[in-house]
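A single protein chain has been omitted from the complex, and every remaining protein chain is retained in its original position.
First chain written, first letter: the chains are A and B, and each begins at residue 1.
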Amino acid sequence: MEQPNYWQRLARKRITRRNLLAAGGTTALGGAAALIVGCGSGDNGGNGNGPSRTPHTPGPAGSPTAGGTVTIGRSFNVSGIDPHIDLTGLDIDLLLYSSLYGWNPIKETPVFNNLAATFEQPDPEHLEFIFTLKPGFIIHPGGPGAGEEMNSSDCKASFIRRGTSITAPDKRFPRRIGKDAAAMAAAILTPDPRTFSFTLTRPFVPAIREMAFLTWSMVPQKVMEKYLSLAQKGFGSGPFMLEEFRGSERVVLKRHPNYVLSPRPWLDTINFIIITENSSLLAAFESGQHDVNGAILRKEDAEELTNRGDFVVTKNPSLFYPVIHMKMKPPFDDLRVRKAIDLALDRDEFISGLQDGEGNYNGPIQWPQFQWALPQDELRAFYKPNLDEARRLLADAGYPEGFDAKMKLPKLVGVNIISDTAVLIQAQLKRVGINLALDEVELGAFIGSVLLSGNFEMVFFPNLPYDEPDRPLSFYHSLGVTGSGNWTNYNNPELDKLINAQAEEFDVEKRKKIIFDAQRMILNEHGPQITLTGGYAYTAHWNYVHLPFEQGEEPPQNVAPFGVDIWTEKS
Amino acid sequence: MRDYIIRRLLLIAPIMLGVSFLTYATFNIIPGDAAVLTCQFNCTPETLHDIRHELGLDQPFYEQYGNWLGGIFQGDFGKSFFGGLPVTTELGRRLPVTGELMIMTMFFALILGIPPGVLSAIRPGTVVDWIARFTSVLWLSVPSFYLGILIIAFGVIWFGWTPPQFGVRGTVSFFHDPWLNLQTFFFPAIVLAVGISAVIMRLTRSSMLEVMRNDYIRTAWSKGLRERTVVWRHALKNALIPVTTIIGLQIGALIGGAVIIESVFKLNGVGVYVLEAILRRDLLVVQSMVLIFAATYVLANLLVDLGYAWLDPRIRYG
Partner (left out) sequence: MAREVAVPLELEEERPERGRPLRRILLLARQHPLGVFGLLCVGLLFFCGLFAEVISPYDWNDIDFAHAKEAPSFAHPFGTDRLGRDVLSRTIFGARISLLVGLVAVTFGITVGTFFGVISGYFGKFVDSVIQRCVDVVLAFPPIVLLLAIITVIGDEDSAVRKFLANSTPMPEGTFLGVPVFLDIFVIAVGIGIAVSVGTARVVRGAVLAIKENVYIEAARAMGASDARIMRKHIFPNVAALVVVLGSVFLPIAILAEAAISFLGVGVPDPTPSWGADLTGPNREDALRGVWWPVFFPGLALSLVVLGFNLLGDAFRDISDPRLRGGLGGGSGPPRGGL
């Protein structure tokens, strides 16, 4: 692409990232999608490798200065900051709570910079986990258990809550610990305050990655016992404490004085300000009203910021993937109809029109998950638009004149790309006589009464960024991503078998083969989901804000938990 | 007069009861189960049942209605399904914003409405009259949201100016920073005010024309009083009585205008709150807020009627 040995770099690395700019551009969409899909990791701000870092004037070299405030923009509301349940506030949660360990997205290994000192997996089947915890993680003052250290029963209680809360996302992993709260309580052993262990009933390859997701924050047991809802409470053991929560205006965090790495964190205050109109948010960022951009940046915006020179701008492939789900009932249960739809979609037009000309085709697994995704050549050859063939297939299926259908999509103030993409889908399908009526449904209602209840003919939404092939595939499983059934009523025992097999195959090459087989099977089924194209995501912050590493870079060896090492030259 | 007040108050009670019932019934026949909305992912029949119980949705309709109404009498307007913040907390934060917007709007509407109305009435058929009348029709016709958007858009394009609330500080209290606060509210209030001022101008004009034909004005003229005295001292005082009613009637337009203008100008007021709640299907918030709006409207109209009766002794309420 525009860089030399881009593909090699992609091939070498893999994706994910948890860092400050989780609040950045794509996360706007991400949070949106996070809410929509609700089962995602949410912590990787939709970006990954192949960073192209714009040259910028680095701040004066030297050690970090303590104090100061960093203000982070957000383009969508925070509905709550319960780390186990709400996915719109994960970038805030990770400052309030400690997790077990971090994740090195490049090496794909855990980084033991947080609560867990280490874990062991003694058996060859990778079923048993034995965690040892570090001392000194003090609970925030002012709440239940203030001043106490986090211990193994806190972790156990957090596992149970995360694994069994009705509204918690994807539970396929916790269900392998125990099928309900009682079973999990029995399965997780806490021999002493520094140790806890559990054994999975069946192997789960992504387990280690799973526990590094932000939704696996460790919350003090006493806090969970006292408050039914943590939506607006934030008593954890993380580097920052909740000062003020106004989910549609601002969230203010103050430095935790007794943090385990004291005297860090450097910053006194982190402000999140919420402005739901993208252009206003961007204008406020450019005029210096906040330090870290939260607006969705298009290429032209990013270039303008780069040219001004006061900003650090990053560009990374976006893992968000726009996807159409079709309900398996007439007309969509007919393979010919699905194929006709696929043939009518001109993916190049999505890239040129909506993604600033930069992007690639997505198969069932997104292109930036390079080693798991099908090769671009194969996808591009497969997805050649062919309107005549599409019309012929429709006629064969009994719809010579096409048909009418309703496509629902989530409505998100400030995130226009969703409706714009839907409008383009509508225009393209009209070419073969399929008349789509678009129905924008407010996000909450979209999740509740459209997706979950499977109340749709077609839906369109940007799905969350996943850096692990298991998650996107599980949407095709007859049990769905939640383990309780998928939304499209698609049922393909052959595919189920492959998806189950890859989740238990620890040999990378063998797993890769299974995953490729599964993807090709899905391709030829043309559904029940049609994935479109994926572009790039840009992030930006003022260059007086210093991060230990930028979006898309490998974290340094001794990286501290997120937020601890951010500092600013502005006082 | 006292009997009249009592009678009016008695009349209001059944209306408010009807309003509350209609509100409740309306928002409870909406398809889309509040429990499903609250529960979101991984809803199983048991969890749905639990949530229904927690929200009181498993009780019979009349009991839910009774609970809701009973709560309101104790100052409990319920809380949001999303985030669980009580309506009263939000109201405490947002009412000052909407209140200030309304007060400033009314202020501008009177300033922009009454003087042109008077001028136009004392110089009928002149250029002044024509201009005043045409502008009033114009202001009646341009939708407030269009005017607001034009101001914001061309403010940016021509002057690089955006209202301060578009930035990070949001809405600033008047007592905190009066200048910034006035900058925040000036344009939304003007935009909302011009439409109302047109109505006031038209009414002032007709009322003034009527009064000017009265005998006591002729007497004043014949006494040789100066025009200024006749117009401002004698005529205007009486001409303004009917204008007071329109101020009350415009409360409805003001509330509706607040919903729209707050969303155009990003004021975190009550109007935006109810609009967001409607879009989110946050039914408890919506029904409580709609009830509050209706009550405000009814009470404002009552006050205006009473004020009118008090101001104009000719009016007899039998």
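The criterion applied here is as follows: a residue touches a chain if its C-beta (ideal position, glycine included) is under 8 Å from a C-beta of that chain, and two chains touch if they have at least 3 such contacts.
Model, not experiment: these values are computed from the prediction.
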Left-out chain, listing which of the shown chains it touches: A, B
Identified contact with the non-displayed chain, of A:S279, A:N386, A:N491 or A:N543: A:S279
Contact partner of the left-out chain, one of B:A198, B:L267 or B:V285: B:A198
Contact partner of the left-out chain, one of B:L209, B:L225, B:I241 or B:L311: B:L209
Residue of B:I5, B:L180, B:L249 or B:A309 in touch with the missing chain, whole complex considered: B:L249
Hidden partner interface residues of subunit A, rising order: 277-280, 283, 349, 352-353, 404, 411, 416, 419-420, 422-424, 426-427, 430, 435, 437-440
For subunit B, residues in touch with the removed chain: 14-16, 18-19, 22-23, 26-27, 29-32, 124-125, 129, 133-134, 137-146, 149-150, 152-154, 156-157, 162, 192, 194-196, 198-199, 202-203, 205-207, 209-210, 213, 242, 245-246, 249-257, 259-261, 263, 274-275, 278-279, 281, 286, 290, 293-294, 297-298
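The criterion applied here is as follows: only the chains that are shown with their structure count from here on.
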Whole-Å gap separating subunit A and subunit B, where each centre is the average of the chain's CA atoms: 43
Touch list for subunit A against partner subunit B, complex: 38-39, 71, 73, 79-80, 166-169, 171, 229, 231-232, 247-250, 273, 275, 277, 280, 283-284, 287, 289-290, 411, 442-445, 447-449, 452-453, 482, 484
Footprint of subunit A on subunit B - complex, ascending: 31-33, 36-44, 47, 50-51, 82-85, 156, 162, 166-170, 266, 268, 276, 279-282
